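Missing here is one protein chain; the remaining ones are kept as they sit in the complex.
Note that the chains are named A and B in the order they appear, and that numbering of residues resets to 1 at the start of each chain.
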């Protein structure tokens, strides 16, 4: 890649930090796909006929353990994808590297907590609700900052 | 952030405009999460047992008012996320600032209309279908322009 481009963007600490947490959250979301497959196999609940036929299993779309992982995965799509986009936009509002890094870090931790208490070791509320809320507020803060900066 | 980087990207009017509408659409999608929570509480329809237990409510996954908001949210994920990506790609095809701004603005308005007539004040078709179609055509236009530019 062009040397000057690397200097301008990839050496910017906020951008580097964003790319780092993006990679972690990508791996976290990929884990949801593996967890779904695991639950489908363990609970013998396949969603399409050709899958059930190939693995000599049953077609079922209402298994709660499978659906729980799928809800967690969907919640990730609703929240983490939004973070990817608005986190990128937020970089251009010129935040301090320390503050931006803190927001990205806390968001990442809350989403990992969300997954653990929802799909790995099910914990009573309000743990999951609070993990979601903190991530939601961080997303909202970055959106408002971006809006005010570019309006 | 590096002064020169700011000059190159953040002062580009098309990119600034993209970031502005990205922030608005992010807030719009966050609103869907709040609307889902509101419908779950008002209709006493919680999706996971630990939620129902915490809020002393019922588990239900078929409440139409909840499902309607969730369908609207999913439709946003199908359409707005795609806009975020292809809108960013489209910037690099060097569109005129006026035209790009118009496309971004109209897309944003149609998605807000879509949400209003689908989940806030339910309106008969084809209003929602047309709002969706306009946004869909804008996305398609930007995708084809990007494809032709970089092929």
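The rule is simple: contacts are C-beta pairs under 8 Å (C-beta built on N, C-alpha and C of every residue); 3 or more make two chains touch, one makes a residue touch a chain.
Quick caveat: nothing in here was measured; it's all calculated off a predicted structure.
Screening A:84, A:118, A:136 or A:150 against the full complex identifies A:84 as the residue touching the chain left out.
Residue in contact with the omitted chain (choice from B:37, B:55 or B:85): B:85.
Panel shows chain A; residues 1-2, 4-6, 8-10, 15-17, 19-20, 22-24, 26-27, 29-30, 32-33, 47-48, 50-51, 53-55, 73, 77, 81, 84 of it touch the chain omitted from the view. Mapped onto chain B, the interface with the missing chain covers residues 7-9, 11-12, 14, 68, 71, 77-79, 81-82, 85-86, 89, 91-92, 94, 118, 122-126, 128-129, 136, 139-140, 143-144, 146-147, 149-151.
Heads up, the rule we're going with is that only the chains that are shown with their structure count from here on.
Look at where the CA atoms of chain A average out and do the same for chain B: the two points lie 17 Å apart.
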